[in-house]
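I am attaching a structure below and will ask some questions about it afterwards.
Note that one protein chain is taken out, while the other chains of the complex remain in position.
The block that comes next holds chain A.
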């Protein structure tokens, strides 16, 4: 997700080619073999982190944004951050076993758990876990068999954004970007990732109940085909797909896009730059993402990793990150610490009713996530191939 930085993608791809080819055969689908930690001892003096841009700031981008140095000072754990551009990149970096912790999104978490790349997290060793919103704990995308596999960090919904001067009447349904998209042909935008198939499935849940979609991430072949057909039809009206959030801001500012999916942070940035845009949560609800700090199964610095987990979701730091990045914080106490008193209201941080309408990204797996036993669901690899086909 966020900021698919092309350089990093290219470098990672190159590195991966070598790494993967030199034999990473192990792993397997058994997964979950690693045991959770029993106690947190003295720090190892170092922690290696994979994070989204903006999640582990050390003041080098913005002197005001620095929660790495205070952590280093307090714990003696020197932080080495590797910024990842996409979920796929995070997964491949974690496979190297050289990192202790990662801020994985829901479209990556289950893959990491299944591959045995991450260990369950003993939440008793993370005191601040207590204050995390209950709506983020033990969710299908961050737990398995009743074990938490990380500490929730923040969340956001994939909203519908439109130009108020070009789109009327104001849309309140995803119909605007699917069945009615022709009205704004060439100016519609969509998120460029296989996980966007879930947005189409979410719309079909309401628009075509006969398909029987219960969970947008649990699609059997027939349901996937229907979503693919809908997205292929939508493609005729798409101006461009976006994955880098700056790209979407400029597209809406310049009028190249007038309607499409977005994140709250993009809507805020575009509005701050005087673009006449509005973002809504349509009546069908929306897909969304929630990030989780996970600990590597092969962590070389597990104690420092646990200290980092506790630090990054502590009220003050969680508030800083949430404001800097533009998301709803995970820690309930963070809402009192934000510089902007309205931050939590804007991002609906404590609005569980709001987030009940949000279907958080989950990795699609063959065992249907909606509990169906009589069919096989389509997995993420199939979604990826379908996505290539949709884009044609």
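Here is the rule we go by: a residue touches a chain if its C-beta (ideal position, glycine included) is under 8 Å from a C-beta of that chain, and two chains touch if they have at least 3 such contacts; residues count from 1.
FYI, contacts and distances are computed from a predicted model.
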{"item": "Per UniProt, the name of the complex member that is left out, chosen from \"ABC transporter permease\", \"Inner-membrane translocator\", \"Formate dehydrogenase\" or \"CRISPR system Cms protein Csm5\"", "value": "\"ABC transporter permease\""}
{"item": "Residue among A:241, A:308 or A:324 that touches the chain left out of view", "value": "A:241"}
{"item": "Residue ranges of chain A at the interface with the undisplayed chain", "value": "6-7, 9-10, 12-13, 16-18, 20-29, 31, 86, 88-89, 91-92, 95, 111, 114-116, 186, 194, 235, 238-241, 247, 250-251, 254-256, 365-366, 379-381, 384, 387-389, 391-392"}
